[in-house]
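The complex appears here minus one protein chain, its other protein chains still in place.
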Amino acid sequence: MQIIEHRWPVRIYYEDTDMQGIVYYANYLKYLERARTEFLREKGFEQDQLIEQQAVAFAVRSVQMDYIKPAKFNDELIVATQVQQLKRVSLVFQQTIIRPADDNAIINSATIKVACLDAHSMKIKAIPTEMIEQLT
Amino acid sequence: MQIIEHRWPVRIYYEDTDMQGIVYYANYLKYLERARTEFLREKGFEQDQLIEQQAVAFAVRSVQMDYIKPAKFNDELIVATQVQQLKRVSLVFQQTIIRPADDNAIINSATIKVACLDAHSMKIKAIPTEMIEQLT
Amino acid sequence: MQIIEHRWPVRIYYEDTDMQGIVYYANYLKYLERARTEFLREKGFEQDQLIEQQAVAFAVRSVQMDYIKPAKFNDELIVATQVQQLKRVSLVFQQTIIRPADDNAIINSATIKVACLDAHSMKIKAIPTEMIEQLT
Partner (left out) sequence: MQIIEHRWPVRIYYEDTDMQGIVYYANYLKYLERARTEFLREKGFEQDQLIEQQAVAFAVRSVQMDYIKPAKFNDELIVATQVQQLKRVSLVFQQTIIRPADDNAIINSATIKVACLDAHSMKIKAIPTEMIEQLT
(Lines give C-alpha, C1' and ligand atoms only; values in the text may rest on other atoms or scores of the structure.)
Protein backbone atom coordinates (compact mmCIF):
# COMPACT_ATOMS: atom_id res chain seq x y z
CA MET A 1 0.00 0.00 0.00
CA GLN A 2 1.20 3.45 -0.80
CA ILE A 3 2.01 5.76 2.08
CA ILE A 4 -0.87 8.18 2.51
CA GLU A 5 0.24 11.10 4.61
CA HIS A 6 -2.00 13.88 5.79
CA ARG A 7 -1.02 16.79 8.01
CA TRP A 8 -3.38 18.81 10.18
CA PRO A 9 -2.51 21.72 12.49
CA VAL A 10 -3.69 21.96 16.11
CA ARG A 11 -3.28 25.00 18.35
CA ILE A 12 -3.28 24.42 22.14
CA TYR A 13 -5.69 26.57 24.17
CA TYR A 14 -6.57 26.85 27.87
CA GLU A 15 -9.25 24.17 27.46
CA ASP A 16 -6.53 21.65 26.55
CA THR A 17 -4.27 22.10 29.56
CA ASP A 18 -4.43 20.81 33.12
CA MET A 19 -2.95 21.97 36.41
CA GLN A 20 0.44 20.44 35.54
CA GLY A 21 0.61 23.20 32.93
CA ILE A 22 0.60 20.73 30.05
CA VAL A 23 -1.99 19.12 27.78
CA TYR A 24 -4.29 16.72 29.64
CA TYR A 25 -3.63 13.17 28.46
CA ALA A 26 -7.14 12.44 27.16
CA ASN A 27 -7.13 15.48 24.89
CA TYR A 28 -4.62 14.06 22.42
CA LEU A 29 -7.35 11.65 21.34
CA LYS A 30 -9.39 14.68 20.27
CA TYR A 31 -6.61 15.99 18.06
CA LEU A 32 -6.11 12.54 16.54
CA GLU A 33 -9.78 12.37 15.69
CA ARG A 34 -9.93 15.88 14.25
CA ALA A 35 -7.06 14.83 11.97
CA ARG A 36 -8.76 11.58 10.92
CA THR A 37 -11.93 13.54 10.14
CA GLU A 38 -9.96 16.01 8.01
CA PHE A 39 -8.05 13.18 6.34
CA LEU A 40 -11.35 11.56 5.31
CA ARG A 41 -12.73 14.95 4.24
CA GLU A 42 -9.70 15.49 2.01
CA LYS A 43 -10.34 12.10 0.46
CA GLY A 44 -13.92 13.16 -0.26
CA PHE A 45 -15.77 11.55 2.65
CA GLU A 46 -17.96 13.51 5.06
CA GLN A 47 -18.88 11.41 8.06
CA ASP A 48 -22.32 12.95 8.52
CA GLN A 49 -23.18 12.15 4.89
CA LEU A 50 -21.82 8.61 5.27
CA ILE A 51 -24.18 8.08 8.19
CA GLU A 52 -27.22 9.64 6.52
CA GLN A 53 -26.75 8.34 2.98
CA GLN A 54 -25.07 4.99 3.47
CA ALA A 55 -25.65 4.19 7.16
CA VAL A 56 -21.89 3.89 7.54
CA ALA A 57 -20.28 4.88 10.82
CA PHE A 58 -16.86 4.30 12.30
CA ALA A 59 -16.00 3.24 15.85
CA VAL A 60 -12.60 3.11 17.47
CA ARG A 61 -11.77 -0.42 18.60
CA SER A 62 -8.33 0.09 20.12
CA VAL A 63 -5.82 2.81 20.90
CA GLN A 64 -2.13 2.39 21.52
CA MET A 65 -0.57 5.72 22.35
CA ASP A 66 2.86 6.80 23.61
CA TYR A 67 3.31 10.14 25.31
CA ILE A 68 6.81 11.18 24.37
CA LYS A 69 7.03 14.91 25.19
CA PRO A 70 4.38 17.13 26.78
CA ALA A 71 2.59 19.79 24.74
CA LYS A 72 1.94 23.19 26.32
CA PHE A 73 -0.37 26.18 26.02
CA ASN A 74 -0.02 28.05 22.73
CA ASP A 75 1.87 25.20 21.08
CA GLU A 76 1.29 24.79 17.38
CA LEU A 77 1.30 21.08 16.65
CA ILE A 78 0.92 19.01 13.52
CA VAL A 79 -0.94 15.71 13.43
CA ALA A 80 0.46 13.43 10.71
CA THR A 81 -1.94 10.64 9.71
CA GLN A 82 -1.54 7.63 7.50
CA VAL A 83 -3.42 4.42 6.90
CA GLN A 84 -1.27 1.55 8.08
CA GLN A 85 -3.62 -1.28 7.32
CA LEU A 86 -6.87 -1.50 5.38
CA LYS A 87 -9.10 -4.54 5.67
CA ARG A 88 -12.67 -5.32 4.64
CA VAL A 89 -14.33 -4.10 7.86
CA SER A 90 -11.58 -2.23 9.69
CA LEU A 91 -8.60 0.01 9.19
CA VAL A 92 -5.61 1.00 11.26
CA PHE A 93 -4.30 4.56 11.38
CA GLN A 94 -0.77 5.46 12.37
CA GLN A 95 -0.75 9.00 13.75
CA THR A 96 2.07 11.14 15.04
CA ILE A 97 1.83 14.53 16.72
CA ILE A 98 4.85 16.74 16.24
CA ARG A 99 5.89 20.24 17.32
CA PRO A 100 7.52 21.95 14.33
CA ALA A 101 9.00 24.83 16.36
CA ASP A 102 10.82 22.28 18.53
CA ASP A 103 12.81 20.78 15.65
CA ASN A 104 9.82 18.57 14.77
CA ALA A 105 9.99 16.85 18.14
CA ILE A 106 7.55 13.96 18.44
CA ILE A 107 4.98 14.68 21.12
CA ASN A 108 2.75 11.66 20.75
CA SER A 109 2.65 8.54 18.61
CA ALA A 110 -0.50 6.47 18.24
CA THR A 111 -1.95 3.47 16.48
CA ILE A 112 -5.74 3.60 16.22
CA LYS A 113 -7.85 0.70 14.99
CA VAL A 114 -11.27 1.67 13.65
CA ALA A 115 -14.13 -0.62 12.67
CA CYS A 116 -16.79 0.11 10.08
CA LEU A 117 -20.32 -0.25 11.46
CA ASP A 118 -23.86 -0.07 10.25
CA ALA A 119 -25.03 3.25 11.70
CA HIS A 120 -28.42 1.80 12.71
CA SER A 121 -27.63 -1.68 14.03
CA MET A 122 -24.07 -0.76 15.10
CA LYS A 123 -23.01 -4.15 13.70
CA ILE A 124 -19.86 -4.63 11.65
CA LYS A 125 -20.20 -3.77 7.98
CA ALA A 126 -17.88 -3.69 4.98
CA ILE A 127 -16.07 -0.42 4.33
CA PRO A 128 -17.65 1.19 1.22
CA THR A 129 -15.82 0.26 -1.99
CA GLU A 130 -15.16 3.85 -2.99
CA MET A 131 -13.49 4.45 0.35
CA ILE A 132 -11.32 1.37 -0.03
CA GLU A 133 -10.27 2.70 -3.42
CA GLN A 134 -9.49 6.19 -2.16
CA LEU A 135 -7.49 4.96 0.82
CA THR A 136 -5.45 2.30 -0.99
CA MET B 1 -44.08 27.65 44.44
CA GLN B 2 -42.37 25.71 47.16
CA ILE B 3 -38.59 25.78 47.34
CA ILE B 4 -37.25 22.57 45.88
CA GLU B 5 -33.70 22.09 46.94
CA HIS B 6 -31.47 19.28 45.77
CA ARG B 7 -27.82 18.78 46.62
CA TRP B 8 -25.31 16.82 44.56
CA PRO B 9 -21.58 16.28 45.29
CA VAL B 10 -18.83 16.86 42.74
CA ARG B 11 -15.18 15.93 43.20
CA ILE B 12 -12.58 17.84 41.15
CA TYR B 13 -10.10 15.75 39.17
CA TYR B 14 -7.18 16.51 36.83
CA GLU B 15 -9.58 16.57 33.86
CA ASP B 16 -11.35 19.57 35.39
CA THR B 17 -8.34 21.83 35.89
CA ASP B 18 -6.39 24.06 33.54
CA MET B 19 -2.87 25.49 33.57
CA GLN B 20 -3.91 28.25 36.01
CA GLY B 21 -4.25 25.38 38.51
CA ILE B 22 -7.99 25.91 38.90
CA VAL B 23 -11.16 24.55 37.33
CA TYR B 24 -11.55 25.57 33.67
CA TYR B 25 -14.48 27.93 33.31
CA ALA B 26 -16.55 25.79 30.92
CA ASN B 27 -16.48 22.79 33.24
CA TYR B 28 -18.83 24.29 35.81
CA LEU B 29 -21.59 23.86 33.23
CA LYS B 30 -20.93 20.11 33.36
CA TYR B 31 -21.40 20.01 37.12
CA LEU B 32 -24.58 22.05 36.86
CA GLU B 33 -25.96 19.62 34.34
CA ARG B 34 -25.00 16.53 36.33
CA ALA B 35 -26.92 18.07 39.23
CA ARG B 36 -29.99 18.86 37.10
CA THR B 37 -29.94 15.27 35.80
CA GLU B 38 -29.77 13.91 39.34
CA PHE B 39 -32.46 16.33 40.49
CA LEU B 40 -34.80 15.03 37.76
CA ARG B 41 -33.82 11.45 38.58
CA GLU B 42 -34.71 12.01 42.23
CA LYS B 43 -38.09 13.33 41.09
CA GLY B 44 -38.62 10.14 39.09
CA PHE B 45 -37.61 11.30 35.60
CA GLU B 46 -34.92 9.62 33.53
CA GLN B 47 -34.02 11.71 30.52
CA ASP B 48 -33.30 8.75 28.24
CA GLN B 49 -36.76 7.32 28.98
CA LEU B 50 -38.37 10.74 28.45
CA ILE B 51 -36.80 10.85 24.98
CA GLU B 52 -37.69 7.28 24.04
CA GLN B 53 -41.15 7.02 25.59
CA GLN B 54 -42.51 10.55 25.32
CA ALA B 55 -40.22 12.23 22.77
CA VAL B 56 -39.47 14.85 25.40
CA ALA B 57 -36.04 16.46 25.46
CA PHE B 58 -34.66 19.53 27.18
CA ALA B 59 -32.40 22.20 25.73
CA VAL B 60 -30.65 25.00 27.55
CA ARG B 61 -31.75 28.40 26.24
CA SER B 62 -29.69 30.72 28.39
CA VAL B 63 -27.02 30.69 31.07
CA GLN B 64 -26.17 33.45 33.48
CA MET B 65 -23.24 32.43 35.62
CA ASP B 66 -21.05 34.26 38.13
CA TYR B 67 -17.61 32.91 39.01
CA ILE B 68 -17.14 33.95 42.60
CA LYS B 69 -14.21 31.85 43.88
CA PRO B 70 -12.07 29.36 41.95
CA ALA B 71 -12.36 25.63 42.61
CA LYS B 72 -9.19 23.54 42.72
CA PHE B 73 -7.99 19.97 42.26
CA ASN B 74 -9.38 17.55 44.87
CA ASP B 75 -12.06 20.00 45.98
CA GLU B 76 -15.30 18.43 47.14
CA LEU B 77 -18.09 20.69 46.00
CA ILE B 78 -21.86 20.63 46.39
CA VAL B 79 -24.23 21.74 43.65
CA ALA B 80 -27.48 23.05 45.12
CA THR B 81 -30.35 23.10 42.62
CA GLN B 82 -33.81 24.53 42.77
CA VAL B 83 -36.55 25.37 40.31
CA GLN B 84 -36.98 29.11 40.27
CA GLN B 85 -39.69 29.34 37.65
CA LEU B 86 -41.87 26.76 35.96
CA LYS B 87 -43.87 27.61 32.86
CA ARG B 88 -45.73 25.58 30.24
CA VAL B 89 -42.77 25.05 27.90
CA SER B 90 -39.75 26.16 29.92
CA LEU B 91 -38.29 26.21 33.38
CA VAL B 92 -35.59 28.16 35.13
CA PHE B 93 -33.11 26.56 37.51
CA GLN B 94 -31.21 28.45 40.16
CA GLN B 95 -28.00 26.58 40.95
CA THR B 96 -25.22 27.34 43.38
CA ILE B 97 -21.91 25.55 43.75
CA ILE B 98 -20.43 25.67 47.23
CA ARG B 99 -17.31 24.32 48.93
CA PRO B 100 -18.34 22.94 52.31
CA ALA B 101 -14.76 22.65 53.65
CA ASP B 102 -14.30 26.37 52.99
CA ASP B 103 -17.10 27.45 55.32
CA ASN B 104 -19.64 26.81 52.55
CA ALA B 105 -18.03 29.45 50.34
CA ILE B 106 -19.96 30.08 47.15
CA ILE B 107 -17.85 29.12 44.15
CA ASN B 108 -20.35 29.71 41.39
CA SER B 109 -23.91 30.92 41.07
CA ALA B 110 -25.98 30.28 37.96
CA THR B 111 -29.40 30.77 36.46
CA ILE B 112 -30.17 28.29 33.69
CA LYS B 113 -33.23 28.53 31.47
CA VAL B 114 -34.27 25.24 29.85
CA ALA B 115 -36.89 24.70 27.17
CA CYS B 116 -38.93 21.55 26.63
CA LEU B 117 -38.65 20.23 23.07
CA ASP B 118 -40.08 17.47 20.95
CA ALA B 119 -37.14 15.06 20.69
CA HIS B 120 -37.80 14.43 17.00
CA SER B 121 -38.75 17.82 15.58
CA MET B 122 -36.75 19.78 18.17
CA LYS B 123 -39.71 22.19 18.32
CA ILE B 124 -41.06 23.59 21.55
CA LYS B 125 -43.46 21.31 23.41
CA ALA B 126 -45.36 21.44 26.70
CA ILE B 127 -43.59 20.04 29.73
CA PRO B 128 -45.31 16.72 30.64
CA THR B 129 -48.07 17.17 33.23
CA GLU B 130 -46.56 14.68 35.68
CA MET B 131 -43.32 16.63 35.60
CA ILE B 132 -45.12 19.91 36.25
CA GLU B 133 -46.77 18.26 39.23
CA GLN B 134 -43.55 16.85 40.63
CA LEU B 135 -41.65 20.10 40.27
CA THR B 136 -44.33 22.41 41.65
CA MET C 1 -14.68 53.44 22.11
CA GLN C 2 -14.19 52.22 18.58
CA ILE C 3 -15.73 48.90 17.60
CA ILE C 4 -13.03 46.26 17.62
CA GLU C 5 -14.21 43.26 15.69
CA HIS C 6 -12.31 40.04 15.34
CA ARG C 7 -13.48 36.89 13.57
CA TRP C 8 -12.24 33.38 14.25
CA PRO C 9 -13.37 30.11 12.57
CA VAL C 10 -14.39 26.99 14.49
CA ARG C 11 -15.07 23.59 12.95
CA ILE C 12 -17.33 21.19 14.87
CA TYR C 13 -15.97 17.67 15.45
CA TYR C 14 -17.27 14.53 17.19
CA GLU C 15 -15.72 15.73 20.48
CA ASP C 16 -18.06 18.73 20.45
CA THR C 17 -21.36 16.89 20.06
CA ASP C 18 -23.59 15.06 22.50
CA MET C 19 -26.24 12.36 22.14
CA GLN C 20 -28.84 14.93 21.04
CA GLY C 21 -26.71 15.19 17.88
CA ILE C 22 -25.82 18.82 18.54
CA VAL C 23 -23.02 20.72 20.25
CA TYR C 24 -22.96 20.18 24.03
CA TYR C 25 -23.86 23.41 25.80
CA ALA C 26 -20.60 23.81 27.75
CA ASN C 27 -18.46 23.59 24.62
CA TYR C 28 -19.47 26.99 23.28
CA LEU C 29 -17.44 28.49 26.12
CA LYS C 30 -14.37 26.80 24.63
CA TYR C 31 -14.94 28.41 21.25
CA LEU C 32 -15.46 31.79 22.87
CA GLU C 33 -12.19 31.46 24.70
CA ARG C 34 -10.25 30.30 21.65
CA ALA C 35 -11.53 33.44 19.91
CA ARG C 36 -10.57 35.73 22.82
CA THR C 37 -7.09 34.16 22.83
CA GLU C 38 -6.72 34.76 19.09
CA PHE C 39 -8.10 38.27 19.43
CA LEU C 40 -5.42 39.07 22.02
CA ARG C 41 -2.77 37.36 19.89
CA GLU C 42 -3.75 39.53 16.92
CA LYS C 43 -3.36 42.60 19.15
CA GLY C 44 0.14 41.42 20.07
CA PHE C 45 -0.51 39.75 23.43
CA GLU C 46 0.42 36.15 24.18
CA GLN C 47 -1.13 34.99 27.43
CA ASP C 48 1.75 32.69 28.38
CA GLN C 49 4.19 35.60 28.01
CA LEU C 50 1.89 37.90 29.98
CA ILE C 51 1.95 35.40 32.85
CA GLU C 52 5.71 34.79 32.73
CA GLN C 53 6.94 38.31 32.00
CA GLN C 54 4.37 40.52 33.71
CA ALA C 55 2.55 38.17 36.10
CA VAL C 56 -0.68 39.15 34.37
CA ALA C 57 -3.47 36.60 34.08
CA PHE C 58 -7.14 36.87 33.19
CA ALA C 59 -10.08 35.18 34.89
CA VAL C 60 -13.66 35.07 33.74
CA ARG C 61 -15.97 36.68 36.31
CA SER C 62 -19.34 36.24 34.62
CA VAL C 63 -20.94 34.73 31.57
CA GLN C 64 -24.28 35.59 30.06
CA MET C 65 -25.00 33.37 27.10
CA ASP C 66 -28.04 32.78 24.91
CA TYR C 67 -28.37 29.59 22.90
CA ILE C 68 -30.28 30.66 19.82
CA LYS C 69 -29.84 27.82 17.30
CA PRO C 70 -28.01 24.52 17.79
CA ALA C 71 -24.70 23.86 16.02
CA LYS C 72 -24.09 20.41 14.54
CA PHE C 73 -21.27 18.09 13.52
CA ASN C 74 -19.16 19.45 10.65
CA ASP C 75 -20.55 22.96 11.03
CA GLU C 76 -18.15 25.76 10.17
CA LEU C 77 -18.83 28.58 12.59
CA ILE C 78 -17.40 32.04 13.05
CA VAL C 79 -16.86 33.61 16.46
CA ALA C 80 -17.09 37.40 16.27
CA THR C 81 -15.47 39.17 19.22
CA GLN C 82 -15.43 42.76 20.33
CA VAL C 83 -14.55 44.63 23.48
CA GLN C 84 -17.72 46.16 24.84
CA GLN C 85 -16.29 47.78 27.92
CA LEU C 86 -12.75 48.41 29.12
CA LYS C 87 -12.04 49.43 32.69
CA ARG C 88 -8.93 49.62 34.84
CA VAL C 89 -9.08 46.04 36.16
CA SER C 90 -11.69 44.34 33.99
CA LEU C 91 -13.08 44.19 30.50
CA VAL C 92 -16.27 42.94 28.93
CA PHE C 93 -16.33 41.01 25.66
CA GLN C 94 -19.36 40.76 23.42
CA GLN C 95 -19.11 37.58 21.37
CA THR C 96 -21.42 36.13 18.77
CA ILE C 97 -21.18 32.74 17.09
CA ILE C 98 -22.65 32.60 13.61
CA ARG C 99 -23.04 29.94 10.91
CA PRO C 100 -22.16 31.56 7.58
CA ALA C 101 -23.59 28.70 5.45
CA ASP C 102 -26.96 29.23 7.16
CA ASP C 103 -27.35 32.82 6.01
CA ASN C 104 -25.17 33.98 8.92
CA ALA C 105 -27.65 32.62 11.44
CA ILE C 106 -26.77 33.50 15.01
CA ILE C 107 -26.05 30.33 16.98
CA ASN C 108 -24.98 31.84 20.27
CA SER C 109 -24.61 35.29 21.76
CA ALA C 110 -22.54 35.93 24.87
CA THR C 111 -21.31 38.65 27.17
CA ILE C 112 -18.16 37.67 29.07
CA LYS C 113 -16.68 39.73 31.88
CA VAL C 114 -13.00 39.14 32.52
CA ALA C 115 -10.88 40.44 35.40
CA CYS C 116 -7.16 41.13 35.32
CA LEU C 117 -5.28 39.31 38.09
CA ASP C 118 -1.79 39.05 39.45
CA ALA C 119 -0.72 35.60 38.24
CA HIS C 120 0.93 34.78 41.57
CA SER C 121 -1.41 36.19 44.21
CA MET C 122 -4.51 35.88 42.01
CA LYS C 123 -5.56 39.29 43.33
CA ILE C 124 -7.02 42.00 41.12
CA LYS C 125 -4.46 44.05 39.21
CA ALA C 126 -4.58 46.87 36.66
CA ILE C 127 -4.69 45.84 33.02
CA PRO C 128 -1.26 46.67 31.48
CA THR C 129 -1.18 50.11 29.86
CA GLU C 130 -0.07 48.81 26.47
CA MET C 131 -3.06 46.47 26.45
CA ILE C 132 -5.44 49.30 27.34
CA GLU C 133 -4.00 51.25 24.42
CA GLN C 134 -4.29 48.41 21.95
CA LEU C 135 -7.86 47.58 22.93
CA THR C 136 -9.19 51.12 23.01
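Chains here go by letter, A, B and C, matching the order in which they are written, and residues are numbered from 1 within each.
Heads up, the rule we're going with is that a residue touches a chain if its C-beta (ideal position, glycine included) is under 8 Å from a C-beta of that chain, and two chains touch if they have at least 3 such contacts.
This structure is a prediction, so every number in the text was calculated from the model and none was measured.
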Listed in rising order, the chain A residues that touch the chain left out are 20, 25-27, 29-30, 33, 57, 59-67, 70, 122
Touch residues of chain C, complete complex, unshown partner
14-15, 17-22, 24, 26, 72-73
Residues of chain B touching the missing chain are 11, 13-15, 30, 33-34, 37, 46-48, 72-74
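Quick note on the criterion: only the chains that are shown with their structure count from here on.
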Looking at mean CA positions, which chain is nearest the middle of everything shown?
C
How big is the gap, in whole Å, between where the Cα atoms of chain A centre and where those of chain C centre?
27
Between chain A and chain B, centroid-to-centroid distance (C-alpha), Å:
33
Measure off the straight-line distance from the CA centroid of chain B to the CA centroid of chain C, and report it in whole Å.
23
Residues of chain B that contact two or more other chains, please.
20, 26
